[in-house]
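Only one protein chain is missing from this complex, and each of the others stays in its spot.
Right after this comes subunit A.
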Amino acid sequence: MTKQQAAVDGTLLFLLGTIAFLGFDDTYAGWTYLIAGVAGLLLGILIAFVGRGQPVVVLAVGLLAAFFVLGGAVALHGIGDLSFLPVPDTVGTLADNSVHGWKRLLTTLPPVDGGALLTIPYILGLLAGCLGFAMALRMKAALPPVLVAFALLAGVILLGVQDPSKTALLGALFGALAITWLCIRGMRARTLASTGGRRLSRTAIGAALCLGAAGLAFLGGPLLPGLAPERTVLRGEIEPPFNVGQYPSPLAGFRVYTKGYQTPEDDRRLYEKDLFTVSGLPEGTRVRVAAMDSYDGTVWRAANDSGVTEGPEDTFRKVSSTLRNPLADGKQVKGTITIGEDFGGVWVPLPTALTHISFDGPDADSFRYNLATSTGVLPSSLKPGDSYSFTASVDDAKVGEKSEPWSGGSPIGDEAAQFQALAAEYAGGGDSPMTNALAVAEKLKSEGTYTDGEPPNQQYPAGHSLRRLADFTAKGGQLAGNDEQYAALMAILANQVGVPARVVLGAVVGSDGVIQGKDMHAWVELRMSDGSWATLDWSEFMNTEKPPQQNAPQPEELVTGKVVPPPAPVRPPATSGDPLDESVNQKANSRPDGFTLPGWLVAVLKYVGVPILLVAAVCGAIIGAKLWRRHRRRTRGTPVARLSGGWRETLDNARDYGVGVPVGATRREQASVLSAAPGLDAAPGLALLTDTTMFGEEHPADAEVEAFWEQVGSLRTSLSDSRTRWQRIRAAINPLSLVPARVWRKR
């Protein structure tokens, strides 16, 4: 293959790879994925080119070296101070992502931030570039290297999203280029009977046919019958491993926020303690801690999938900093929430319809978000002092009597069927489900009383299990409870009258943005006919001003005789943890007052300087390794070993200049090969000296060995002097001689 042909193959493979990587445009945020993929592609092609004619194992070693040495600079440069260097952490991260990154990519809600997941396009690029170009160089058949490009495209599609954009354009471009490459290689593979004009006309006709086919595919492809209605991607086949049901319901622990919470431990009474501080959000914005859309007879809890089949996906998925949120059609606001000393746990306070989030402090990698409930969890737990900024679309729709409810089913099952009669009684026979739901709310508000179970109302315990709610609503008794019982019952009764409902725990942002325990409330959200959820505020179904009567009559009967287990133990929000280190905070917030580099220069240094530094470091390491090897060969071991080392040093020097010798040959045979190269005329003499000293009856003396090494040095100088400066530099940084000789068929 000529250099021109190799250049054509390399260019076409590069273009095909680049087009294939553009398929990640909807999978990754930004364009860093393209840099990683293209860098991998170029490196792969370079490795295949440098390793042409060498065994496959050499290519494999080159790929591994490129992956681990340059992987940090290409894929991890933005996630740590030294991540661009091949330090142990970087190598570990690369290794980890090469194994687990695929799963992380598929289980993260797209678009995915770059970060460590850029390792995936980098690996794909390296493999496709090296494999494709090596096949192009080594095989005459036209198809194999083109198949590698197709495999890369298939990989990108499988790892991508189900509804990408620009598929037709990219597909047509890719197809046209692939066919062109196939034709070019096919023409090379067979000997044409004629040349000149006939060959030119064939080429022109072929190119025109390719363009025509590509255009036809672009225009008519989507209309062809038999096409799968949905794109097959691995993302759709993978079950997210996260289970939100493992966390206790925050509604069950609501009483810790109340004024009347009875506990001997003062620090667990959060009524007047700062839980978190909200800045940037307008006053009156609702901040949601948790949305509970499943009732199991014991507690309302957040479910992995509430069974709602339409609308946004009701699962907690890993997300990147940017989300494509289908509910984000309201007013966009930016805000920041800082966690106080008395708040913690896994539930992340957020407004509705999040579109962007960035954490300052906690481990953002574990953050998961549920698009259907607009709530987030952080399995690694929030800690005092943690802060995060976000952009969200806040749209607090209120329920009206004329609103039409969702008719697609209730999020809860038959667990609360016993409240059917009660719901009908409270509703009073309205003409629509929504009217009935509002009537229930009005009934609860008008007849209900409020207590946190403080003395003398200890008979009204916490919890919202069926038994507690049955007691709550027993005939002859009085409705007495707080947000927990009222919201739980309201949501159950709303579901019974035909309006899908769920319970939300959260707070409304006040003027100062500080959320204390007393600001925490539970409200109900009702699902509207368009699939959205409208807020039914706690003030609509709960009268906080009316205390229970002490001489109220005892309830006549329990609604149910079913033995209901006690509520699940609820861990109160964590209050432990180190206080915020002010000094660290101040240090982090401080800005240097001195000279700062322009942004463009920083960018250039980051993307150009760092790789150059890395390459320089690699070259330095190679030169250092050779110097160390030479020193070791000259000074370590017996005289015989040093003598043998001197000859091996000569062979390695020659190898660095591209002069190889047969393995297993005698030194004089090797020397006869070497002597044909410029600057190595003295090699046969040195080989004879080595052999006669080595195989003589007497062991070589130290002085003899030292004199021999002087000759080794002279030969090295002679070899170096016979070459150009550029050849000397290439030889100095040529790593091939560092590979053990047994790896090579020829040294």
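Structural remarks
FYI, a residue touches a chain if its C-beta (ideal position, glycine included) is under 8 Å from a C-beta of that chain, and two chains touch if they have at least 3 such contacts; residues count from 1.
As a convention for this text, contacts and distances are computed from a predicted model.
From the set "MoxR-like ATPase", "Branched-chain amino acid ABC transporter permease", "Protein LplC" or "Curved DNA-binding protein", the protein name that UniProt assigns to the chain left out of the figure is "MoxR-like ATPase". Within the complete assembly, A:Thr666 is the residue of A:Gln332, A:Gln549, A:Thr666 or A:Ser714 that touches the hidden chain. Residue A:Val640 is the one among A:Ala60, A:Val640, A:Ala707 or A:Ala732 that touches the chain not shown. Where subunit A meets the missing chain, the touching residues are 638, 640-641, 644, 647, 663-669, 691-692, 694-697, 699.
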